[in-house]
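The complex appears here minus one protein chain, its other protein chains still in place.
By letter and in written order, the chains are A and B; residue numbering begins at 1 in each of them.
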Amino acid sequence: MNPILECRGLTKRYSRTSAANALDHLNLTLERGQIVGLLGPNGSGKTTLIKLINDLLVPTSGTVLIDGKQPGVETKRCISYLPERNCLNPSMRVKDMVSYYGDFYDNFNRQRAGQMLDDLQIDEHSRLKTLSKGTTEKVQLILVMSRDADLYVLDEPIGGVDPAARDYILQTILTNYNENATILLSTHLIQDIENILDRVLFMRTGRLVLNSSVDEIRMEKKKSVDMMFREVFKC
Amino acid sequence: MLRKLIKYDLKALNPILIFVHAFLLLAALCIRIFISGRLFHEDSDFSDPYTAMAVGLLVVLFSLAVVLVLFSTELLIAVRFYKNLFSGEGYLTLTLPVTPGQHLLSRTISGTLWGTLDMFLCFFSVYLAFATPYVRETVGRELLQAWKELLLMSDSGLPSPAAAVCFYILFCITGVATTVLTIYASVAVGQVLFGHRIIGAIALFFVINTAFSILSFIALALTGGLNMFFTPATFNPAMHVKYSLVLTEWLSVATILVLYLLTYYMMKKKINLD
Partner (left out) sequence: MPWELQNDRPIYLQLMEQIRQDIVSGKYEPGKKLPSVRELALDAAVNPNTMQKALSELERSGLVYSQRTSGRYITEDETMLNQLKHELAVTHIRQFFGKMKQLGFEHEEILSLIQELAKEEP
């Protein structure tokens, strides 16, 4: 079986005049069945990597393979992507959004989405623009996690939400995660998610500076990932 | 997938466009019932300055409304394309399991569909507003006659009136498609200008339009189309109109192809969402 994600010499430079590569000859292989934290300060290349995986950018050089395939229609079928920005059309109703996902993604599970929306008492008839920012983010996460995908790419899923919502989001991720899937989760709030990670990737200036399992870090360095992060990225 | 994309694109465009056109048709109906229906008949005295002024004002205002509707339709198609593909919504739209080609084709179809419908409805609204029986009898008959003479009956070279009508319909649709693709290409190329995307797209729209006009003129000159004006002895208006129409048609088709490929390339290789 192919690894779920494989990057070979993956490089992205946004323009010929820019000083450095946003992503610099990145080599990375991720196996199935783990929750992976993608950590790094702003501008370290996390979002660039995520966009390349999702075919939202074309690499300057190198390749990115998802389940052995170049980004395209096939890979989009098996990746479920939560962007950092709100990506839902605000004039649509929640139920329209649910059928939109159902229409385009074969692996979308409507029952599951409906159940989760019910749990949160979100009225499916309400338009997205009438919902609060936090609720919109939850709807977005529910839609993403209602797909039976092979790879979930979650860009800052717990970014701007309050601690209670954060717990709900982590619960949702854990509940819907199946053992054969892989979750790639970018964040700068390491402490909150440390306990759910199998593996962490540290990025700095477009390069991978650490790729290690959480147990390894704790066992060998006797440190939490959070402490390790502070040490690696000390100013 | 293509059908689903078109379905959702129309779903997004329909409500507001239906509203705008319904409003125009309603306005046309009101004009017909309350103004033109009472003014335009055999007994009207158009030499009366008040009547003449009223009619003039009415025509100007209604033309303005029609132009506004035409413009807003184009604008709405542009906004939909930009928002759906290049704003935050693009993160979802562009990660659907659909090829860039299907995205572009679906939007070309839905945009052209509404553009054509828009043109038809605008014509119809003018007809509805002003074509009272009296106008139909007088002006309408003359117009129809002139048109027939010029393009159908005379030696314009078209095989039959039916073929001529088909050609005009095709001409209209390609015209609309050219505009729609000019919009799409402007937006798709404009999005690389980070921070100036909308201004960039508007500027590009005018650049492409101007380029198209210049190109038509050059093509007309090169193929000898202009010479006809300078040889009055053999100048045949029908022949000339037909000639430039066919030339424009070919040019439109070529432009559509170029703009389509350009937009496709931008969507395939140069996407860079904010």
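Here, contacts are C-beta pairs under 8 Å (C-beta built on N, C-alpha and C of every residue); 3 or more make two chains touch, one makes a residue touch a chain.
Since this is a predicted model, take the numbers as computed values, not measurements.
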Touched by the hidden chain, restricted to displayed chains: A
Hidden partner chain, touching residue among A:V98, A:L154 or A:V214: A:V214
Touch with the omitted chain, as defined above, among A:V73, A:L170, A:L189 or A:L210: A:L170
Residue among A:H25, A:R93, A:H188 or A:K223 that touches the chain left out of view: A:K223
Residues of subunit A in contact with the chain not shown: 33-35, 167, 170-171, 174-175, 177, 179, 194-198, 214-215, 218-219, 222-224, 226-227
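In the analysis below, only the chains that are shown with their structure count from here on.
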Where subunit A and subunit B are represented by their mean Cα positions, the distance between them in whole Å: 44
Subunit A-touching residues of subunit B, taken from the complex the two chains share: 1, 4, 8, 12, 83-84, 88-92, 94-99, 268-274
Residue ranges of subunit A in contact with subunit B within the complex: 14, 51, 54-58, 72-74, 76-77, 79, 81, 83, 85-89, 91, 100, 103-105
